[in-house]
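What follows is a single structure, and I will ask about it in a moment.
As you look at this complex, bear in mind that one protein chain is not there, while each of the others sits in place.
Then we have chain A:
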């Protein structure tokens, strides 16, 4: 039932959280969620999830999750384009579950296949003494709401330490963006152009 004059366009995200690269930590799991503006609504798929706990293989230093992402959004305007917010957790020396990194990236805007490497950072205590006590007690500074990572305001005075990367791959499809007049440029150079908008 394609409308003659559509008022919304669709964005389909198919992809996976492939894995992570944290030189100093092991046995990590990852939580993800989407942050988007007022004009956007998810129409299908999960908005958040948790991966399994993984450890480094014997031959490589990589951590692999291979976790599926399948979500579709609809919107009237590209403002507030969805972002994928990823948080990685793992055990510390004493067995407490502590945060190892937060990161966020925009969903790619062009249809096609994309790969993103998201740098992960943790908030850092300002004093060295505080750093030692938090290591001892297992109570690291955390964000109360990981979605803060996707916003620009209020970050100006925070100190963080980046300590790893998460690799995510996306296959993006859009529908009716051209009909609404939005030009997102050429699809990424792959043999299959996955923009199935009926133009």
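We take it that a residue touches a chain if its C-beta (ideal position, glycine included) is under 8 Å from a C-beta of that chain, and two chains touch if they have at least 3 such contacts; residues count from 1.
Heads up, the rule we're going with is that contacts and distances are computed from a predicted model.
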**Q.** Omitted chain, identified by the protein name its UniProt record gives, among "Nuclear cap-binding protein subunit 2", "AP complex subunit sigma", "B9 domain-containing protein 2" or "Transmembrane channel-like protein"
**A.** "B9 domain-containing protein 2"
Q) Please identify, in ascending order, the residues of chain A that touch the omitted chain? A) 23-24, 37, 77-81, 83, 103-106, 108-110, 114, 118-119, 121, 124, 126, 149-153, 155-156, 158-164, 180-186, 188
